[in-house]
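Encoded as structure tokens, the structure appears first; notes follow it.
In this view, the complex is presented without one of its protein chains, the others remaining in place.
Note that the chains take the letters A and B in the order they are written out, and that residue 1 is the start of every chain.
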Amino acid sequence: MKLFAVIFFSSLFILGVTMMRTEVNRSGRAIGKLQNEVEIKEARNQYLKLEIARLSGPETIQEIAQDKLHLRRTPPQQVIILED
Amino acid sequence: MRHPDSAHYFLPIDKKIAVITFVFICFGLVFTYSSSAFDSSSYFQRQLMFDFVGVAAAIFLSQTYSKLQAKIKPIWLMYITWGFLIWVLFTKPIANVHRWINLGPFNLQPSEIAKVTLVIYMADYLSRVQGKIARNWKLLINPAVIIGITRALMFKAPDLGTPILICGVVAMMLYVAGMSWRQIFSVAPVVLAIVAWQLIFYRYRMERVLSFLHPEKQAATAGYQLTQSFLAVGSGGWFGKGFGNSELKLQYLPAAHTDFIFSIMCEEIGLFGVGIIIFLFCCLLIRGVNLARAAKNGFHSLMIFGLTLTICAQAFFNIAMAIGLLPTKGIPLPFFSYGGSSVIMTLAMIGIICNLSAESTAPKNRPTDDFAYYKNRKKYE
Partner (left out) sequence: MFKNKTPFVYNSKSRMKQCEIFLLSVSLLAITAQLVNIQVFRHHEFVSKTERTIYDYLREDRLRGQIYDVKGRSLAESVRTHSCGISRRYVLDPQKTKDFLVETLGLSRKELDQKWKGKLNFFFVAKKIKPDVYMNLAAVLRTPLGQGLEVTPEYDRIHPYGDSAIDLLGEANSKNFGLSGLEQMFNDELSQDITKRRAKRARRGEIIYDKSLKEEKSVGSLYLTIDMLAQNYAETALAKAVKDYAPEHGLILVQEPQTGRILAAASYPRKDGQSLPFQFTYEPGSTFKTIAIASALDAGAVSINESIDMSGRNWEIARGVIVKDKQHKKEALTIPEIMALSSNIGAGKIALELGAKNLFYYIKAFGFGTKTDINFNGESKGYVPPYNKWTKVDTATKGYGYGISLTPIQLIGAYSAIANGGWLMQPHLVDRVEYADGRVSKKAKVQKIRQVIKPETVKTMKKVLEHVVLEGSGTKAQIKGYSVAGKTGTAEKLDKEGGYAKRRHVVSFCGFTPVEDPRFTILVVLDNPAKYTFGGTAAAPVFREVAEGLLTMQGVAPDKPKELVAHP
């Protein structure tokens, strides 16, 4: 009976060690997955931000201003600087 | 043979076999967990359940097997087995093969049952004709027919590993039962020819066979499993990477928790550790054969011999397969590989072995009172 107890408890201990190590791997993978998700979401955001940046860039604004709204670029002479 | 009052008598379980079995069960669970938990922890839980059922079955059978056997004719067991084997052909194939019958909580694998029933039938038959085989060729017809039918049914599944294993075991039983050398030499070529024909019959088997010859060349296809297995075994080295530290189990090695669990064992506990496991299998074999030799009854003796051989030959077969000595065939490592049918049937076999050896060696004048006997058993033995 003693032998069985020794076998049982030693294997239980080893199972514990194994579980711990496996858990490290599993949580490592979970972190990796979350990381991936975060990065994908970030990438989506980034694309949206890029779109904003593109649309607010000088080329686009100039196009809209000149072609659609028929504005002209202000010559520097017409800029009045208000000193405080 | 059996003592009339044995119903009230606790048959002793052979201690060596019990210890070895217990070690296998405990560490089998550890490795099942280690090799499968990264993807899913349900395998471990199910294996734990199977082990409990198996141990219960083993204890139950170790006390009652002989009585149960007396009530059933072995040929009926064969009929039931064939029934299962035919049933399985009509089930939905899993991974392209008909190997499992879905029984709700778990999948039944009829070929596992066939292993046991065939041994029972053969032991029964051979014990009756023991000694006469050599002089009478006709006596070989019966086993040939039974094996032929079983093999044919398994062959349809398709399953090749188990029939070959069964053939090997039955051949040894025939040899023990007294086949002459002349008979052996005339039957062996026929059997080998059938095996060769079956190999060619299905191309995927050929591929598997070839892959084990050149695993690196076919690394992308059939040899992939074996290549990964080699990586696992080879990177283990002398003492392995430690329990739970296997790296190939991270989805790299397919079937890491079933057929290829031995590779993961090699990786985690190294040559030293698996050396102990192999040594224990050898001990099991030696102990079983010794028990068989000690049994006083021909049927018991052949039964114990056949069952021990089935377990150990299967283990060696699986190990040889995992390290690339034999073509990869779906044969699980007894006690270790995940699988309900395999675990329960293997433990049942252990139970039967214990029962038969106890029945066979039990003293005739044992008392009817269990407790009194158990207390003074040394006196009787």
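Simple rule for what comes next: contacts are C-beta pairs under 8 Å (C-beta built on N, C-alpha and C of every residue); 3 or more make two chains touch, one makes a residue touch a chain.
Every value quoted in this text rests on a predicted model; they were computed, and no experiment measured them.
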item: Visible contact partners (per top-of-document touch definition) of the missing chain; value: A, B
item: Chain not shown: contacting residue from B:G236, B:P327 or B:G351; value: B:G236
item: Hidden partner chain, touching residue among B:L11, B:A255, B:V274 or B:A348; value: B:V274
item: Residues from subunit A at the interface with the omitted partner, ascending; value: 24-25, 28-29, 31-33, 35-36, 39-44, 46-47, 50, 53-54, 57-59, 62, 73-77, 79, 81
item: Missing-chain contacts mapped onto subunit B; value: 38, 130, 134-137, 172, 175-178, 180, 220-221, 230-238, 247-248, 250-252, 266, 270-271, 274, 278, 282, 285-286, 289, 292-293, 298, 301, 305, 309, 312-313, 316, 319-320, 323-325
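Here, only the chains that are shown with their structure count from here on.
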item: Whole-Å gap separating subunit A and subunit B, where each centre is the average of the chain's CA atoms; value: 53
item: Contacting residues of subunit A [partner subunit B, same complex]; value: 3-4, 7-8, 11-12, 14-15, 17-22, 25-26, 29
item: Touching residues on subunit B, where the partner in the complex is subunit A; value: 19, 22-23, 26-27, 29-30, 33-34, 37-38, 242-245, 250
